[in-house]
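Sending over a structure as structure tokens; questions will come in a sec.
Shown here: the complex without one of its protein chains, the others still in place.
Labels run A and B following the written order; every chain starts at residue 1.
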Amino acid sequence: MPRKLFNFLLPAATGALFIAAWYAVCFSLNEDNRFLLPTPGQVLGAFSDNRGVLARATLNTAEGALLGFGLAATVSFTLALGLSLSSLVRVSLYPYLMILQMTPVIVFAPILVLWVGPGLKSVTIITFFICFFPLVVNTTQGLISTDRNFTDLFKMYRATKAQEIFLLRVPAALPYFFTGLRIAATLAPIGALVGDYTAGSSAGDGGGLGFQAIIYSSQAKYPALFATAAVTCVLGFVFVAAVLALSWLALHKWHDSFERTDL
Amino acid sequence: MKTALKFLAAAFAFAAIARAAPDKLFKLTVQLDWVAEPEHGGFYQAQARGFFRDEGLDVTIVPGGPNAFVMPKIATGQADIGQADSTNTLLQIAEGVPLLQIGAVFQDDPSGLLVHPASSVHRFEDLQGKTIIARPEWAFLAFLKKKYGLDFQIVPQNFSVAAFLGNKEAIQQGYYIAEPYHIVHAGGQMPRFLSTWDAGFRAYAVLITSHKFAREHPAELRAFLRAYIRGWRDYLEGDPTPAHEALKKANPANTDDFMAFSRKMIIDEKLVTGRGPDSGPQQIGRLDPARFAEQIQQLEELGILKKDKVTVSQAMTTEFLP
Partner (left out) sequence: MPAPPPIVEFRDVDKRYGNGPPVLQRLSFTAQAGDFISLIGPSGCGKSTLLKLIAGLSQASAGLITVTGAAPEIASSELAFIFQEPTLLPWLTTAKNVEMPLRLRRAPTTKREQARDRALALVGLADRGRSYPRQLSGGQKMRVSIARALSLSPKILLLDEPFGALDEMTREHLNEELLAIRQQQAWTAFFVTHSVAEAVFLSNRLFVLSANPGRLHREVRIDLPYPRTAETRQSRDYQQLVAETSRLLRSVETVAA
């Protein structure tokens, strides 16, 4: 059997088995408890019935996630540059960054809603904070741990500080930055979702997937809830895939992490 | 000697019976839909006055809060009886959740929209384009949108009065017998109230249980309802102090002042005894199938409920009421 066919059939078979098992579990439940687990058919039906609402909600959540993510990437890179330049600044600020990183952002959500109002702004800010710290920490690490040989080389050639930063430290830190980006990409949809849960609003069509999840849950519309969860997974997946692609574009020509191997 | 032995025997027998009695009580959990307040007066009076015990029941009352999850808990057997809103329960039953409405708490659910006296909102039509602070899943909102052809923004809320006080044009979901007191107490003016029944939306506040529990413990349910109704009557007509003391313990935020206000509202608005022509103590706990039929039809017409998803007999029963 040709290898490509084999590589496709095997996961497909596993998937089919999984679906069959799902149906089996559903039908093994007694009538009273059937509401706890919708069948794949019911979930698909809910997809179809609610596709307008789900589509809008997905766009809203994606918008919040993208904005928060983009903001986090820009701000964290700038901050990381600043932190890498001065050990004084670094030592002064790092402990607070650590503390902020460990505080669950959800705690601040109601305060944010008070200050900024519910909706996209709050969701973006919450997403920002969730993505921000891994990015800052990773990028700063990358910027300060440039190989000694390289910095000596640049010193030899009398490079100015600006040259050292932009021609040496920043490119050398890119793999670290992208590691941070990959982490942030998995967090951004979660951040937007959590933000939605606590600070989302349904202004017109303003609600996101988290908001929808609450509504479906409290209305006991469980097939729709499962459908929402599935869409959220796909959103997260797309997000991470996009960042991985970006990562590849920037690094594949020269970085070891893209060494071609026979996987 | 013989008399002494008889006396001893009697004493042992008495002790044995006395010790046996507690073991015979049936344990039952009640899940409230909110923190303990006078709206739960029936439960607390019945418990404090021993009415549950008289019926052979050992009842644990579990207060709720902003996220009470009453219906999932009942449906999965984590609690036996719960308090809920009849419309939301209808919608959940339509989704296949195995619940049953077995008795009334309030003949009319005192939910509605609170506005400041100076607010520009006077009728439901005035809600067009406004922002309402409410629970997004509240069926009444969908009802309003469909019935009056409105569109408005919904902001999720947790029933704190702070948001309401901060904005003169605020419109917030509230319970007629509680929020107005808190607002005035916090320094605001007595708010105006757009009630659900004014919009033609007649929901009950109900007691619910699961199909399983109803199948397996019909006698206990009957006993419970007897004691509960007795508790409400005693609370409203007699001395509410036993319930109020228990309420204070369950929720220290219950001041005597607040509880008096709430109880008075319940009595004045005839929430428990009924606001219709046949109002009176005999109405306590009663459910009217006709009203359920009417609301099901109403919701189906408005497209909030899918047609033929739920029938009256699936949604409620009067078989446990005395």
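FYI, a residue touches a chain if its C-beta (ideal position, glycine included) is under 8 Å from a C-beta of that chain, and two chains touch if they have at least 3 such contacts.
As the structure is a prediction and not an experimental result, all values here were calculated from the model.
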item: Chains on display which the left-out chain touches in the complete complex; value: A
item: Residue in contact with the excluded chain [from A:144, A:174, A:190 or A:230]; value: A:174
item: Omitted-chain contact residue, chosen from A:154, A:176 or A:197; value: A:154
item: Touch residues of chain A, complete complex, unshown partner; value: 147, 149-150, 152-159, 163, 167-168, 171-172, 174, 253-256
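Methods note: only the chains that are shown with their structure count from here on.
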item: Whole-Å gap separating chain A and chain B, where each centre is the average of the chain's CA atoms; value: 42
item: List of chain B residues in touch with chain A within their complex; value: 71-72, 75-76, 88, 91-92, 95-98, 131, 135-137, 151, 153-156, 210-212
item: Partner chain B, residues of chain A touching it in the complex; value: 31-36, 118, 200-204, 206-207, 211, 214-215, 218-222
